[in-house]
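Encoded as structure tokens, here's the structure I'll be asking about.
A single protein chain has been removed from this complex, and every other one stays in its place.
For chain A:
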Amino acid sequence: MLRARTAALFARPLLSRSYATPSSPHALVFLEHRNGVLDSGSLSALTAAAQLGGQVTGLIVGAPEHVQTAVEKAKSFKGLNALLHSTSPQYAEPLPEVLTPLFEKLLSGSSPFSHVISSTSSSAKSLLPRVAARLDAPAVSDVTSLEHDAASNSTTFTRPIYAGNAIATVRAPPSIPIKFFTVRGTAFNAAPEDTSANVEIKAIDPVEVADAPTEHIKTTLAKSDRPELGVAARVVSGGRALKDKDTFAATLYPLADVLGAAVGASRAAVDAGYADNSLQVGQTGKVVAPELYMALGISGAIQHLAGMKDSKLIVAINKDPDAPIFQIADVGLVADLFQVVPELIEKLKQ
């Protein structure tokens, strides 16, 4: 029955949407993957899409050898009614210049889609606004909650502004026919698996871009055996007090390993070269909300707090009893971290 409804929605011409009759929302969710492995942020985007209360169609693009794997995986997640996929050697890397024409084709003319959703990932942040502008639509970034009113065809979002020091509630009125937004992964649970789901899978032709103005040269990923920072249940994070790269590694990594935690860093630590850029937590880095966030030698600047203050349990170790981090930490210890961290590791092991 779901399948029939999806088919009917696909067949419906655009014109019918311009009448006052309220139409059910239909979200297009950009499902991201790396080499066929779905990004966890996309699963949070699926949950957000389901909250609109209408149809949800996923879109997977990529190189032929990876898309099939991603599609197989994606079809078993709850909330998805249909899954579109498009493959082309050109889509091997998510270059916005190359992918935008495909999105334009999907979203223009008699498109059934009322919302376009992705996680707030670096590739979607590059792509979605470009597509939105092509369709003359505004976009809403890093949404933390949403509510759709089908009767008025308006969607209300909340999102953090000023580095999370204020929460804005914005409404996308019915005058915006396609509502673009990106979803903060830590604000929505990942869609659970649901193998009984009946998902219509459909291949769509790629839109070849002749003479693309941008060419991908190479990708360098920071390699780590630890959990990925953005989705880890526990994070151990270090700041400027860690002195240098070797001290950072020697102090933090054993503790992270004992706890099974990901390693994060403040901007000061990243700028000073103690840790890789991709480990930065904060307004300009990753936003995390783990069960446990352990801040070692981090004073707690506004910009850092923006990236971690939604963590369930915040533990701070700092020499300075007046460090702002103590104002939000659930458990604080005023101490020299070089003395207490080894002790902590030993006692945790017992």
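We take it that a contact is a pair of C-beta atoms (placed from the backbone, for glycine too) under 8 Å apart; a residue touches a chain by one contact, two chains touch by 3 or more; residues count from 1.
Quick note on the criterion: contacts and distances are computed from a predicted model.
When the listed names "Protein HGH1 homolog", "ADP-ribosylation factor-like protein 6", "CENPT protein" or "Probable electron transfer flavoprotein subunit beta" are checked against UniProt, the chain not shown comes out as "Probable electron transfer flavoprotein subunit beta".
Only one of A:38, A:131, A:190 or A:235 touches the absent chain when the whole complex is considered: A:131.
Even with one chain removed from view, chain A keeps its contact list with that chain: residues 93, 95-97, 100, 121-123, 125-134, 136-142, 156, 159-173, 175-176, 213-222, 228, 230, 234, 258-260, 267, 271, 273, 276-278, 283-284, 286, 291-292, 302-303, 309, 312-315, 317, 321, 326-335, 340, 343-344, 347-349.
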